[in-house]
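Complex shown without one protein chain; remaining protein chains in place.
After this line comes subunit A, so read on.
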């Protein structure tokens, strides 16, 4: 695998600031406060892992920061962009220019090859360079799998394509929702390594997971419960992704 650190000059970016952010689902008895007045600061270039049980609000936090859900209240600034009160069209532009997503279930287009799955985002958003796509795939270790279709790739390889896809627009902040949830340990570690490499390039990385073992690779670990930040811990010496095990 190529040395990602040599690929870009590290420059911290992708800071996040939340003040009193709320998000509620449902009404009446079914009302659920997914985010209940969350205050949070993530420094540019920080790798943050969000832990918490199901229903604690961690995915909602990630979606709100990523601009795919709007908060009901509070103030939110991501990578220098204030998201509060933005129109849907402006949120689309924000996502295109500032953030990249990595999902648990990859969501690749099955009729496109690995290379095309990345290129299609470049083509459709107008961000990034098509010529850089092979390099990105090389970085994620898929130089010899570029022209394979998703059906011809393993789960870990598919997730690596989705990381390359997320990086193709050169986002300030990478948001990963259970990126290892569908993978075995060895493959999961490869994916974590890629996310750490992306962070070492200066990008902010916010990773949501059930897996507490992953927390050791983060600069900071946030634990959520009932829509609130329950605790926040800083790792003095973040572990190398290769050393993480579960």
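Definition applied: a contact is a pair of C-beta atoms (placed from the backbone, for glycine too) under 8 Å apart; a residue touches a chain by one contact, two chains touch by 3 or more; residues count from 1.
Heads up, the rule we're going with is that contacts and distances are computed from a predicted model.
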Study note, to complete from the structure: Not-shown chain resolves in UniProt (candidates "FtsX-like permease family protein", "Caffeine dehydrogenase subunit gamma", "Energy-coupling factor transport system substrate-specific component" or "Lipid II isoglutaminyl synthase (glutamine-hydrolyzing) subunit GatD") to "FtsX-like permease family protein"
Check your understanding: In the full complex, which of A:13, A:145, A:165 or A:220 touches the chain missing from this view?
Key -> A:165
Revision key, fill the gap. Among the options A:32, A:92 or A:239, the absent chain makes contact with A:92
Review point. In the complete assembly, which of A:15, A:66 or A:238 touches the absent chain?
Key: A:66
Review point. In the complete complex, which positions of subunit A touch the hidden chain?
Key: 59-60, 63, 66, 68-69, 89, 92-97, 100-101, 103-105, 107-113, 116, 119-121, 123-125, 127, 147, 149-152, 165-166, 169, 177
